[in-house]
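Every protein chain except one is present and positioned as in the full complex.
Presenting chain A:
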Amino acid sequence: MTDPIGIEIRNLYKIFGANPQAHVAAVRAGMTKAELQARHGHVLGLSDINIQIAPGSIQVIMGLSGSGKSTLIRHINRLIEPTAGEIVIEGRNVVGMSKDELREFRRHRTAMVFQKFGLLPHRTVLDNAAYGLEVQGMAEAERYRTAMRWIERVGLSGFEKSYPSQLSGGMQQRVGLARALANDAPILLMDEAYSALDPLIRYDMQTVLLDLQQEVRKTIVFITHDLDEALRIGDRIALLRDGSVIQQGTAQDIVLRPADDYVANFVQHVDRGKVLKVGAVMLAQHGFDALPEASIATDASIAEALQQMAANRLQALRVQDPQGQTIGVIPFQDAINAYTGSKGEGAE
């Protein structure tokens, strides 16, 4: 198993059109997408993207269609050439790689899962899952053994001789996932991997991914337009709009402190009780004379805290970190305020 590696995206720009280089300076100086389109007929795909992705974390990039999220993920393995900027992985700039270097990089450092699966229809599940290894030049017996292990791991045992067209969408995406994981690359790129699946299967596949991540610890870049999905699986989330990052942070940051009205609008329908953690809402303990008896874990949800307080008629709970140390207090009113999203001063 390879060690996780981080990704650093620096000042990335993508302009679509006949002569993109000519307009980078203007865009850097502040020309908007609409202006660029109207005056020069070029489309601003991505504008000054800066994202640091920690090794072994799940970075969600979220936005509506047309926001540039699929364009952005394709820059990480350079399926799309940037107009300007850098992508630094293991100290090397992906943008500067030669053709051969890039091919080696794609073979061993990244694996990708696609919205429409991208499976080879003339190949069996087994041969699809083994594709990345085959391209690397691994011997047949060995690549089949590895591929079989991942086919079993994603729950497709018994289907290895089937063709993709014989499988449902959810099963096809499991093949896509097995193919990506079999590669054993430290970076996993998932381009709206679950968007084509129906909600139950999508939830199921999210669970598969989270479970797998516990074992394999990859650096995952996950594109989605579904906020619930983003909040569930993302260690960090970057919100994209019109090719620019408008906010990035943890799920808590985005729900509690939306950067602007657009984000606020986005998050207003979220089930805050489930998304928000006690640790993000609690107050410092030194403000209290007597600490409450009952306690709750810092990563429990607000909904759980409220349930516990309501059931036992408590006014506050002590918040404990995983080592059992008390690190704060969550009063009932603060929990309610966080849950409803009202900014009222809870504990006067």
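Operating definition for what follows: a contact is a pair of C-beta atoms (placed from the backbone, for glycine too) under 8 Å apart; a residue touches a chain by one contact, two chains touch by 3 or more; residues count from 1.
As a working rule, contacts and distances are computed from a predicted model.
Matching "ABC transporter permease subunit", "Binding-protein-dependent transport systems inner membrane component", "Electron transfer flavoprotein alpha subunit" or "DNA-directed DNA polymerase" against the UniProt entry of the left-out chain gives the name "Binding-protein-dependent transport systems inner membrane component". If you put the hidden chain back, the residue from A:65, A:168 or A:326 that touches it is A:168. From the options A:4, A:17, A:56 or A:118, the residue with contact to the unseen chain in the full assembly is A:118. The hidden chain makes contact, of the residues A:104, A:140, A:198 or A:299, with A:104. Here the missing chain is touched by one residue of A:183, A:224, A:247 or A:320, and it is A:183. Where chain A meets the chain that is not shown, the touching residues are 77, 79, 103-108, 110-112, 114, 116, 118-123, 131-132, 134-136, 163-168, 179, 183, 189.
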